[in-house]
Every structure is written in C-alpha cells, then in structure tokens.
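The complex appears here minus one protein chain, its other protein chains still in place.
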Amino acid sequence: MKRKKDYFYTQEVDTRFGDNDIFGHLNNVIYYSLFDSVINRFLIKKCKYDPLSSNIIAISPETRCKFRKSFKYPDTIIAGLSTFKIGKTSVIYDISLFSKKGQLPHAEGYFVHVFVKRKNMQEKVSIPKKVKFELLRI
Amino acid sequence: MKRKKDYFYTQEVDTRFGDNDIFGHLNNVIYYSLFDSVINRFLIKKCKYDPLSSNIIAISPETRCKFRKSFKYPDTIIAGLSTFKIGKTSVIYDISLFSKKGQLPHAEGYFVHVFVKRKNMQEKVSIPKKVKFELLRI
Amino acid sequence: MKRKKDYFYTQEVDTRFGDNDIFGHLNNVIYYSLFDSVINRFLIKKCKYDPLSSNIIAISPETRCKFRKSFKYPDTIIAGLSTFKIGKTSVIYDISLFSKKGQLPHAEGYFVHVFVKRKNMQEKVSIPKKVKFELLRI
Partner (left out) sequence: MKRKKDYFYTQEVDTRFGDNDIFGHLNNVIYYSLFDSVINRFLIKKCKYDPLSSNIIAISPETRCKFRKSFKYPDTIIAGLSTFKIGKTSVIYDISLFSKKGQLPHAEGYFVHVFVKRKNMQEKVSIPKKVKFELLRI
C-alpha cells in the first residue's frame, strides 16, 4: 500500500454536498468521478491533451477501486497519481485518495486509458510523445 | 462472457442527458452509478432491505468494471444481476449492462457488498436471511 | 397548480441510489437533471433533434424549480411536459414531476431553451419547424 509521500504528483480536489449518500459518506461512485477528473486534468494541464479537439483521445476499457476508509463532504481530498504500467498504446494509472492529514490511502484506484483515434474511437494508436514523457515522470 | 439470456434477474434502467460526456457517450463513472442503483433496488424491492433504517447496511469495499461497448443517452439499458460468490458476511455481484436488442454485454461489473452494523459501519455481520435467500435465487 | 391529468405528454423516469442525499431524499440538484433529460428525450425522440450532430442546438439561459414534496430512490417518477410560452427562437417549458399515484406535483419546473447555431453557440435562430410542430402539440 502506497503512502501519500510516495506520490510525486498530487492534486487537491474538493467535494460536493450531493456526493454524500444517505449514510453521510461519499458514495462509491464519486471516487471514480474524482479519478477521471484528476487524470484528465493531468493530461490537459501537463500533457497538452485537449479532449475537445485532439485527434487522439483517451478512453477507458477498465477501472477498479478498493475503498478502505470513507470521506465525507465537505472534506478536501489529496489525490496521488502514478502508473502501474506504461505500454505502447495504453497506460494503467495508479491513483490513491488521501485526507489532507493522513499518509494512508482512503481509496486505491486502478484506471486504464487506451489512446484511440477520435474519428472512430476504436483504432488504437501510440501514446502521444508528450503524454508518455509526462507519464514517465510521475 | 455471459449473455443477456444467462441472467435470471434483470432490470431496465434509463439514461440522463448529463450522463453523456464530451465524446457523446456515457461517461465511465455512470456505469457504477447504474450498478449501485440496480443492486440496491434489488435489495430494497426483493429483500426487505431499507438503507434508511435497517440495522444492518451494505457497504462496498471494492468495485470494478470492464467497458466493452459504449452506451449513449437516450438509450434504455437492461441490467442483468447475478453473483460470483456468496460468503458469510459479503457477496460479490456479477452485473452486466446490455442494450435492449443485443445479447453481448456493453459493460461487465464486479461489485462487492459487505454487511455491517449501521451504528459503526465497520463490524461485519452475517448476510441477512432474506437477502441470502434472494441472492441464492439469482 | 397543474395536475398530472392536465399534461398531454408524459415520461416515466427512474431514480438512482446516489440521487438521495444525506436526508434520504432526492437532492434538489437531481430534479434539474430529470428536467434536462425529459426535455432532451422529447426533442430527440419526437422532434428529430440530435444534440450530437444537429446544426442547431438548444441551450438553456434560465431554469427554475419549486420543490413541494420530496421523492426518494427507488421511486419511479412521472414527468409531465408542456410549455408556458413558445417564442420565435426560444421556448419556456412547463414541467412537473409526479409520483406514480398522486395527481399533485412534487416539483414544478420552469426551463428555457434558446435555439442557436452549433458552431458559435450564440447566434439565435428560429425554432426548427419539426420542433415547433411538436411543441404546439404538448
């Protein structure tokens, strides 16, 4: 299990009132919304990826999450992002969510992105150079 | 890979405009929202489970999804629900999402529920009898 | 206050586990998600509108909702759709949400759509003929 300090790249994300379910905790679905947002923000801000116009887009064939400890709105969350594996046309991200204080993850995500041509959303292509460069750094 | 006809228990679920992301398809996060809704609806409607008041509640330590083919609003989706494993205090659901016409799944989910006491949300308890009875049927 | 029977056009919509907030009722935000979905489904299914490819798209400059009585997942909701006003380039929808049984609305929505050119999303255009025809019927 990785700790917060093991992540080179982190993002702070906030929570919303509607994220809490009837048990008063973030619904399990919301964690995936955070994974998706943190990863795309990394691609957009660091890797010159533009999901609105790029010829190559990243789509997800598989995601997973282990939930260890709950969050609740209005918590602020720290997301740590790294990779399990960088392939030719795909990447498996390693993403963990932490509270502002603790070192142990509340949730551990496994998130696959495959890079494909926008026009058919099926034909696999090599990971763009700038993306690969930044993926290797985190 | 299971087909639609392999599921004994199914539910029809609808989609919402905001479910589509900028690629015009259901965002990956939404699939988990559907899993969660289908499973809890089964527990509430079939198993006399009431997430608002039951002493024993079901929480999720792990979920996974493989995305094979996209959906888009305003599609209507057929969810098939079964189990991979029924343990003493937990169950692993097998849930697939289908289009109204096809037999092959667009998405295959793996969703774990652990039954715990509501008051601390940690202490594991046996799956309630009525829930187990219904789980064994699907 | 309009009753269910006053609406010529209705749609059935389902609810999701995550729609419930910590008070155990549908969060106020979800009502707008249902409005948006019901209206666009009407435009797509009845009016040959395709938000993914049409040259003319419908965007919203204003929405409102009065909340009279709560819903909660796993309720099924009946939405009644009509119009307050049909202008040259815009329409104000009158939309109410009902339980399956009652005649009185749980929520009353006011939702404006302006039709604009997709390419700049600003230049107003006349409501497409087929849309206007169907709007006049409801």
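Just so it is clear, A, B and C label the chains in written order, and each chain counts residues from 1 on its own.
What we mean here is this: a residue touches a chain if its C-beta (ideal position, glycine included) is under 8 Å from a C-beta of that chain, and two chains touch if they have at least 3 such contacts.
Given the structure is predicted, the values throughout are model-derived calculations rather than measurements.
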Touched by the hidden chain, which of the shown chains?
A, B, C
Hidden partner chain, residues of chain B it touches:
17-18, 20-24, 27, 29-30
Under the stated touch rule, tell me which residues of chain C contact the chain that is not displayed.
22-23, 25, 27-29, 32-33, 36, 51-52, 57, 59-68, 70, 121
In the full complex, which bits of chain A touch the chain not displayed? Write them out.
13-18, 24, 33-34, 36-37, 40-41, 44-45, 51-52, 72-74
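One rule holds for everything that comes next: only the chains that are shown with their structure count from here on.
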What's the call on chain A versus chain B, same or different interface residues, using the half cut on shared numbers?
same
Taking each chain's centre as the mean position of its Cα atoms, how many Å separate chain B from chain C?
28
Starting from the mean Cα coordinates of chain A and chain C, work out the distance between those two points in Å.
33
Residue list for chain A, restricted to those that touch at least two other chains:
22-23, 27, 29
